[in-house]
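Next up is a structure, given as structure tokens.
Left out: one protein chain. Kept in place: all the others.
Chains here go by letter, A and B, matching the order in which they are written, and residues are numbered from 1 within each.
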Amino acid sequence: MLNAGTAAKLVFFCLFMAVVYWGMKAVRRGVNIRTKQLPGLTAIDEAVGRATELGRPFFANIQASGPHIEDQVLASCELVRYAVQSAVRYEAPFMCVSNSPDGHPIFEEIISSAYMAAGKPELYNPNNVRFIGGFSSGTHVQIMQLMKDENIAAQLISGNLMNQTMFFAETGAALGAIQIGATKNTHQMPFLAMQCDYSLLGDDLYAAATMISRDPVRMGCLTAQETGKALALVVIVVGVVARLMGSNAVVDILRR
Amino acid sequence: MRKEIPIAVSFLAGASIVLGFFLNVPFFKVTASRQLLNWAVIVAAFALALGAGNLTRIHVTNAAKRGKHWPYSIILLVCLYGYLGLGLWRGASDSIYQWWFNGALVPGNSTVFSLNGFFIISAAYRTWRLRNWRAALLVGTAILVVLGRVGIGQAMWPALGPISDWIMTYPNAAGMRGIMIGAALGTISLGLRIILGIERGHLGVES
Partner (left out) sequence: MESKPDLPYRLQNIDTRIIHALILILILLPLLRPIGLPVQISAGTRAAYNAIEAIPAGSLVLWAYEMNAANEPELMPAAIAWFHHLMRKRCKIVAFSIYSEEAPIFAQKAFETVGKEYNYVYGEEFVVMPFRAGMETAVAAIGRDIHGVFPTDFFGNRTDTMPLMQEIKGLSDFAILLKTSGWGPDVFVRQMVTVYGIPMVANCTGIVAPGAMAYLSAGQIQGLVGALTGAAEYEQLLRRPGTAAAMMDAQSTTHMLTVILVLLGNVGFYASRRGPKGGR
């Protein structure tokens, strides 16, 4: 019935689902789940504030690594929504650039809806939501030029970041922009940590989207996410101890 | 219906793939997941056309309105459609097509990519400051790896190679793995939210 080598994964998956369900129920019952503050998230308001003060754009730069929708681009949607809602409130100039052909219409929809919902449709400029496509270095230069032309005040670099991270972060730094970086790609984290004022690294990117909404169902998922980490930690510790004692039992169970 | 249909499609597609991964049932394992994956490849190819369409709209408008850097918009459109036409007419293995590829795209992209090296060194110089003991630990480790990975460092002190290898294999890999486990759980959580229709941000509406 089960595919070979998937039993342990299925057990973990079911446990995860159970914790999501429990978390959702708990939040709906009114249990207050305490979450840590994510400086990278609160920094979005600070960055919008700076853009408002200087009258220069907040630049949401959402990158994908291929011509299809990706989890990190999806997770970035909520960050863009949060940033644009804040920008509309303070009437700060706002720009969004993406190289994701699938993500671009989503960002257009999110940004235009934010202006409509705030009753300021006249401030929405479709040319400020741009698709600058391509996944090769050549097209990154176009974005760097745009950043320079617009003299951006703040930048959110997010998504499935690859070699372009340094190009955008260095350009932003040269323009004196306040920068927030978000990705789960381990290979780009050192650059974001080095160049950005704030960062949302690894699972923080996914947690941020949930924490913006405080929606009970999403908070349940966040609880499951954190419980899963604790469970992984327990399995790692037990596995290491077992291995040191000469037993391969944990590895064998996980391979089943 | 604008929301319900995409949510239903997401649920059916996502659940089929998940079931196909776990269950040894021919319908899920072979028919549904294989077909869905093949369709996904085709849909992703359409996204390329969508991107080209968007690029055309923006640059035709910019060129027509004599906007900022408009001559570059014309160059971009000529290159985009000229090269597409050449590829369709002569094929990707054609010598003229390859000549343009090897003569324009490869050196252009390699040049821009190489800027990374310049940026990384100047950024390291600006930011690697021994402000506290944690920064000192980070900078010290970085210097050991930077020197240990190349001949000059290994010539200065032969132990640097093995030290750098050890840092990369143990402390580095352990840290990376911790981040990856956390991120993977985040991805599962996001995937579940999308499959179950809880996450609707990608439909352009607030969840």
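As a working rule, a residue touches a chain if its C-beta (ideal position, glycine included) is under 8 Å from a C-beta of that chain, and two chains touch if they have at least 3 such contacts.
Keep in mind it's a predicted model, so treat the numbers as computed, not measured.
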Check your understanding: Thinking of the whole complex, not just what is shown, which of B:Leu37, B:Val60, B:Ile96 or B:Leu137 touches the missing chain?
Key -> B:Leu37
Check your understanding: If you put the missing chain back, which residues of chain A would it touch?
Key -> 5, 65-68, 70, 135-137, 162-163, 185-188
Exercise for review: Extract the touching residues of chain B with respect to the undisplayed chain.
Suggested key: 17, 21, 30, 33-34, 37-38, 40-41, 43-45, 47-48, 91-93, 98, 101, 105-106, 108-110, 112-114, 116-118, 121-122, 124-126, 128-130, 139, 143, 146-147, 149-155, 158, 161-162, 165, 168-170, 172-174, 176-177, 180
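The definition used in the following text is that only the chains that are shown with their structure count from here on.
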Study note, to complete from the structure: Whole-Å distance, C-alpha centre of chain A to that of chain B, is 14
Practice item. Spell out the residues on chain A that touch chain B in their complex, using ranges where they run on. Key: 1-3, 6, 9-10, 13, 16-17, 20, 66-69, 71, 74-75, 77-78, 81, 101-102, 104-106, 109-110, 113, 127, 130-133, 136-138, 140-141, 145, 149, 163, 166-167, 169-170, 173, 184, 186, 189, 191, 194-195, 201-203, 205-207, 209, 213, 215, 217-218, 221-222, 224-225, 228-229, 232
Exercise for review: Under the touch definition given earlier, write down the residues of chain B that touch chain A in their complex.
Suggested key: 18, 21-25, 29, 40, 43-45, 47-48, 50-52, 54-55, 58, 61, 68-69, 105, 108-113, 115-116, 119-120, 122-124, 127, 176, 179-183, 185-194, 198-199, 201-207
